[in-house]
Every structure is written in C-alpha cells, then in structure tokens.
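Note that this complex is displayed minus one protein chain, with the remaining chains in position.
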C-alpha cells in the first residue's frame, strides 16, 4: 500500500490536465452553463449541459471511460488509484463531463454483472447514470420514494439524479436488482452545482432490462471513496488560484499575499489540503469503510472551506459571475451533500472506528 | 431591563478593583498558592489557600458578602446585577476569596430559609460552602454518591467541593432539605484551579442542623448565571493583559501587536468578549433558564479561549510559572466544568429554546 | 425646540396640507416645512434642532405619504450628509430637496476594479479643461446606477502626489454623454449592482464637491455615514438568518442528525449573544454613550449569516436552486428566496461595505489601540505605486 502517486498515474494526470487546459478552461465552462439545460427526455435533442465533445476526446483518446472496466470486458483494467487521479484533474477543472456519474458510479454498479453494456460505456459510445439521489449515502442508500417493478416495467420518480441529463442509459436499482432502461423521462432542474446538474427521473411503466444483482450501499461507498479525490482537485484549484491572485493583486502598495493574516490563513488552508491529499490517497489504497468515512468527512469540508476562502480572498471579483470561483463553490457545496454529508460519515465512524456515542 | 452597568455598579466596581489592585496583585496570588493547602479539617489551624485577610476587608469594608442578603436579615439587599460586577472584578484578579462559594452559592441556598446564619455570612463573620460537586449542573444537580441522613446525623462523601477549605459551615442538600454542619472532614485535593481548590468533604455520622427546604437545581442555575460574569472578568484580564504585552514586546524590530495575524486574532477575541459581556449582563437582567444556558455556554468557552490565546501570544513567558497567565487558564478551564459544561448548557437549549434533536 | 413644540409644528403643517392629496406635493411641502430631517438647517428641509426629535416627527406623520428609504438609501444616507458638510449653498439648495423627496435618485461611484479595500488608489482620472472636468475610468458595485439622476464620484486629479492627496470629489451627472451603466451579474445569477463606464464624461466645475485635492477627506465623511448604517437593526430571538434555518429544522424532522443538532445549537447560541450585543449597543446609543462595539456587529453578522446559510443548505440536502435567471434586482431578498440563494448571497456580507479583513484591522487599531503595520504607500506619488 502506498499513498504516493505512481509514474503511470502522473502520466495520466498530465494527459488529462493538458487536454482540459486546452479544451475546458474556466471561461469555456462558464459560457457553456450560460446556455443552460432545459427540460428534455432522453429522446429529445435539446443540448445537454455536459460537454460531449470534450467527453468523447477524454473517453476515446485518453481512454478514461474504461479505466475501471476489466480488459476482457473492453476496458483498461486500471485501478481506483488511476481513476482518482483523473477525478482530481476533473475537479480542478470543474469539467462538465459524465466521468464520475457514468464511468465511476454507473460502471461500479454494473461491474459485478459483467454486462455487455460495460464495453459500450468503456469505449465512451454510451454513457449511463445511476437512478439514485445524489444525496443518498452508503448508510442510507435510498432517499425518496422507491421505484417499483411490475411485469418487468418500472414506475416511480427519483429526484436529484446526477448525470441523467447526458445519459443514454439509466440504471435503476430496485430491491437489490439492477435494471437498465433507455426510456426514462429526465427533467433537469435548476441545480446548485451548475457544472453537474441534477435531474428528476420518472418511470411510468417504462420498459427495462434486468441486468443483475446490485449492492447499492457498496456502490455508493466506492463512489464516496473516489469523490474525495474530486474534492481534493476542487480544493487544490481554489488554493492555487487564490495564491496566484494574492501574489498579483496589490492593495496598499503591497501584494495582498504579503499581509500576515492572509498568509496564515493560506498556510492553514494548505495544511488542510495536504491532509485531504493523504486522505484521498488512503481511500483508494485501502478502500475500507473507515478510510472512506474519514476521506469524505475531511475532504468534503476542506473543498467547501477552500472555495469559501477563495471567494473571500478574491474580494469583490469573487462575487461576480464572470470569475469562475463560484463554479467551484457550487460544486464543493453540492459535493458536500453528495453521497453522504461530512456529518453522516463522521457519525458512521462511531461504530466503524469504535467511538460509541452516549448510552 | 437593561444590559448596561448602573452608576452604583460602576462605583462598586471601582472600590473592589482598587482594593484588589492594592492587596491582590498577581504576584501576591502566586506567592500564596506556592505555600499550598494541605489536609485539614475545619477544626485544624492549617493555613487555608484563601486570602482571609483580603476577604475580611472585602466583606467588612466594602460589604460584598451581604449583597444578596435582604436588609432585614443583615445584608445589603442588592441585586444579582451588583454581585455580577463584583464577580467580574474577582475574576479579573483570580482573587482567592470565597465570594462565589459562600456569598453566592451557599447564600442562595440559604436565602429561602431566611435562616439566621445569613446574617453571619452577610457580615463576613463566617463563610459557608455548599457540599455539592462543583461539576454538578442545574440539569444534573447531584454528581457522585448522595449524602444520607440518619437520626439527624449526616453520612457520606462529596468530592469536588469548592470553597470548603475556607468554610466555617458546610451546607448539605439532602433530598430537597438543607442541613448545616461545622463538623465535616475536609480534605483539600491538588486542584487544576490553584486559586479555587476543591476538596473532598466527608460526613461520618456528623451532627447537623436542618435549615429548611432547598431547590438545588435552582441554586445551581442562579450560580451558573453569575459564574458567567466571573468568566467575563477572566476573559477581560486575558485580553487586556495580552494587548498590553503585544504592544510592548518587540520582535523583528516591531511590536508583536503590529503583526496583522496577531491583530486579527485579537480583534476576533475582542468580539467574543464583547458578546460575553452582553450575555453576562443578560443573565442577571433576565435570569431565565434560556439566558443562563446561553451565557454559560458562551462565556465558559470564551474564558478558556481567551486564556489559551493569552498564553500563546505571550510566547515562552506564558509557559512559566512566574507569569500569572496560567492562573487564569486554570481558573477558566475549571470554570468550564463548573456548574455545567458549555455542552451541557447547549444541550439544555434543545428543549428550552425549542431546537429539538433527532427524533 | 422641545418635543411639544415639534408636535405643534407638525400639527400646524398637517392643518394646511392634506396627506390624502398628491404624494409628491405633500413631500415637497414637508421638506419646505423643515420636517424632512429636523437636524438639517432651516431652508434645507430641517429646523436645525437635535436629531433625536426626528423620531417625534416620524411618529406624528406616520400614515402620511412616505419617502422610499430603499431606493433612496444612498442619497439619504451618504450623499446628503456629504453635500451638507462640503457643498456650496447653491449645491445644497439644488440637490437636497429632490434628493429627499425621491424625485432624484443617487448612486455611489467609489469602488473600482483595481481599488477595493484600498479605495485611495482609485484610478478614474478627472482632467480640468477650462470650466469643465473630463472624466475617464470605470466604477463598480454601483447599486441603482441605472435609475439614478446623480452619482457621488471620487476621481484622481493629481497622480504626481501621494494617493490620499490627489483626489477630487464630484457630483456626477448620470445623464451626461459618456456614462454607460451595465448590470453586473453576481454568483447568485441576478444583478443587484452595476458597472459604470465613464468615457470622456464632461462635468462642469460647479459639480465639484469640496476643494480640488481634498476628495479623500470628503469621501471619509461619506463612508463614515455608510458604516453607521450597516448592521444595526434590532433582531428578535431566533430571528434574522436563524429564522429560515429554524423553520426548516422544525419542518423536516426526518433530516435531523446529532451532528447537525449540535452545530445548530452552537449557532443558535452565537446568534443569540450577537443579538444581545446589538441590543446592548443600542442601549448605549440611547444613553448617549456609544461604545466601540459597533465596529464588530457587521463582522459578527457576516460570519453568522454565512454559517447559518451554509448549515441550511447542508441540512436540507437540497441539490437544487430556485432561479438562475440573469435579471436585475433592487435589493437583497434573503427571506423570499431559497436556501441556495441565501448561502451564495451571504458570501457578499463579508466583502461589501468593508471586508471582514479591513474591519478586523479597524478594530485592532482604533478600538484595541494596536500599532499599525509598516506602511509602504504613504509618501509615494500615486503614479509610482506598485499595482
């Protein structure tokens, strides 16, 4: 077990970062969200929020979509550790691509079934979304009313589904079984996180295919483990961007970053980020329930704190729509809720780590 | 209802502060605790920790001992508001006198009985201590094994009793009744708070006089309301002393207090103290359970925080025995436990203020 | 003049002016009767009496047509006291009456993209050209600019001297050619503020307020009046930003957890002690002994608002947002909007009207008497400052 990055991982990072720098600078992300997603069903041709061109390149040329899929099923057979590095970079760019929702969450739900859909996802031909509220957690996998199955058809509504706006296939866990459908009605709602909007997914006697068994809590836990790396990326961007800004911005004829109170806050923030990196690495090196709970409770809060500090230390410009810091704040705040809040994960440690509550 | 200080209160403050500046500077307090209290019973003549000469002057000349006692019972018939001002000053001086334990806690326990002992306490002829753990709270008035009464004699042991080392009379609440005795065995134990040590008080078929009914929770709540003012005084001393130190102390050819990180911390601390003052005043102006819980949960924590900041900002000298800051740290930390921790008071607000917990 | 005499004046005024008639006429008459702001001089809407007596007037005139303190806020709170202090007689007569009646709305042209906390480095140039000044530059965070008739404007007139000495203060004609107002979109989606671009704007010298080069001192008067206005209103227990959080807490018991409960209790206590401090501060003001605590209230409320609104979003686990529409809004609608809006908008509380960092500096130096940091910008000509 190591907490460091391998050379292979660093190469993968460089490739992803290079592509994102070129194709997905903050200004491009801002422009994209300004067109805004509307209502649509999967059959409609309304432009979704996600950048599908970018996603095609990421999936096709760099091959990130198949990292978790075994080679014999058409993927790259890589480990969570490489996936984590990709997530760090996508977090740094708040890139509007369905990597986390399709290549991580949906793929992990599918993996035990070894379904052929995995190959299509791995190649980036299709993307999938898991029809579970993004606010669900490993400790409470179902939030909201459950979906019912009758005569092989699905009925019910799931709110807060991430990635559904760009999904070709929706995967629906019902009573320990996983179903796949391309006939769900997807209504994107105005979302706090502009770069990963959530949708309400409705099934009305929708035809679906039973794919296999599904350990939903396990899937959400693996997702939570990896979300910590995305949160690390968000926090790193916020710290780096703020450092660059306060070195450059002058007030009172001094760089703002020469004021001691600012320096001390940034030193503390750096120390939080250093520990977030260790926690994220540990959650992929040892994806035990304790490691995941630790990484999520720490990193979710650090990402929010980093984005809040970034906004404050940018002063007025940080409050404007044109500066990208708000995209990170919104991503961080939504990700704090996603897959369990820091408090959910801390409370889970009471039993996981043997720190019992009052009797 | 007012949250301000009256002119009478400011005059009382000036008198107490003047006397303490003269008779109880920090160096004198340090010297006194170095002799240290040993084992004693009330009959022995071992020197107690408290400064009984100072106490005689405070009680006799300024008349603080009888503030809470009605005039017809030999006291001054003043209000809690004046008592609070005296406590602020005694907190500022960490003065080793039994004002809080005898003139507040014990006196409040006695008041409903209108017992003649009140007159003796009011004149400072005698001092009393309430035989309840100082760690008890209005929400859990009895900590430790209870005292039993048999044939009018008391048996049992109470630990953590504040003020017993200098008490002539020990007041013992048993099952809603208050007993008074001069025959308790008092063993002072090494205490975190050097200026208000606690003792183990033992009754072994000790003769006692039944004084009247006792609402122990109410007594502890009134005590907690006033303790907030003592904590305010502790915090104020810490802030003022630290401000003076960082203005004077130079490092890197600048006053330490000109460094922005230090300035911002002290600004935040000042703001905490400002709010502690409002909370303390409110707890005497409106001694409702909500006000008391608010004042204790805020002020106890502010006093500890102020003392911790004072120590840190004094640097090495703050770690030395010869500098008085540790006396305040120890007082603040012990007072955080006394009469309910901040957490106890916050949790009480769940029902008091209508902020219920999880169902 | 005492309370009884003021009441008599008001009664006399009401005897000759019908509150049920034309609103504007009533307000103009009220101004002319000296009942607009009684502490202003006679002839300028006042009676030259103690400010406290205004309360009597307001009580007696409750129910009559009122001015709009929202949209007129900058005029009433910032422009008027500055004009009173530094304006010529002619300027006072020209501006104060329509300012007070609301016939002319005012905005503030101070902040610039390059001059936020350090206002005194501002770069908007004003160059004299005969009896006129030609102004070029960009201002930002200007609320109400799009319906303002006038703006209070600080400019750089001498770049060769240290920054505090080379500024001049003007009244800017917002209808002049070269004034362009653009809505400034915020992270909440809406536009509460504007950017104002000034390109070759010509202002006659009669619009100058105060002496040439004395703009910093004039601006201080304006800002002192701003600081007084921020964060002083009474709040009930459990009110303010705690209100919506507590409402949600009661409405969704199934979302509660011990983690959230303990944090909410701590925030409740902080909100309560902050509220009590505000109450104590107002008591001090009434007693005529204003304490230094005022400097801290905005700082405390900013922190609390941010903590409470962040808590609320987390508690609700709401991944949605109510409205991202890019539209103008005239003021902050904390309670009519969703938790996400409150969270985002409250972030501005520690930036607008003096950042929390600047407020901590002010508390440290002016209240606690701590020494200032070494200054590197005091004696350097503005044009040579590093930026």
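Labels A, B and C are assigned to the chains in the order they are written; within every chain, residues are numbered from 1.
Rule of thumb we're sticking to: contacts are C-beta pairs under 8 Å (C-beta built on N, C-alpha and C of every residue); 3 or more make two chains touch, one makes a residue touch a chain.
In this text the structure is predicted, and so the values were computed from the model without any measurement.
K.L.:
Considering the complete complex, which visible chains touch the unshown chain?
P.N.:
In the entire complex, chains touched by the missing one are A, B, C.
K.L.:
Decide which residue listed in B:177, B:240 or B:308 touches the omitted chain of the complex.
P.N.:
Checking each option in B:177, B:240 or B:308, the one touching the absent chain turns out to be B:308.
K.L.:
Looking at B:29, B:117, B:198 or B:267, which residue reaches the missing chain?
P.N.:
If we include the chain that is not displayed, B:198 is the one touching it.
K.L.:
Can you tell me which of A:70, A:183, A:218 or A:255 touches the chain that was removed from the display?
P.N.:
Spelled out, the listed residue whose C-beta touches the missing chain is A:255.
K.L.:
Looking at A:279, A:304, A:325 or A:339, which residue reaches the missing chain?
P.N.:
Among A:279, A:304, A:325 or A:339, only A:279 touches the chain that is not shown.
K.L.:
Pick out the residues on subunit C that sit against the missing chain.
P.N.:
So the residues of subunit C touching the missing chain come out as 258-259, 261-263, 373-374, 376.
K.L.:
Could you list which residues of subunit B touch the chain missing from the display?
P.N.:
36, 134-135, 143, 160, 162, 189-194, 198, 250-254, 259, 261-262, 304, 308, 311-312, 315-322, 326, 329-330, 333-334, 336-338, 341-344, 346-347, 357
K.L.:
On subunit A, what residues meet the omitted chain?
P.N.:
Residues 2-4, 243, 246-247, 254-255, 257-260, 262-264, 266-268, 270-271, 274-279, 281-282, 294, 297-298, 346-347, 349-350, 353, 355-359 of subunit A touch the chain that is not shown.
Here is the rule we use: only the chains that are shown with their structure count from here on.
K.L.:
Whole-Å distance, subunit A centre to subunit C centre, using C-alpha means?
P.N.:
Computed value for the inter-centroid distance: 41 Å.
K.L.:
Just the number, please: Cα centre separation of subunit B and subunit C in whole Å.
P.N.:
Chain centroid spacing, subunit B to subunit C, equals 45 Å.
K.L.:
Could you state the distance in Å from the CA-based centre of subunit A to that of subunit B?
P.N.:
From the centre of subunit A to the centre of subunit B is 53 Å.
K.L.:
Where in subunit A do residues touch two or more of the other chains?
P.N.:
In subunit A, residues 259, 261-262 touch at least two other chains, as defined above.
K.L.:
List, in ascending order, every residue of subunit C touching at least 2 other chains.
P.N.:
257-258, 357, 360, 373
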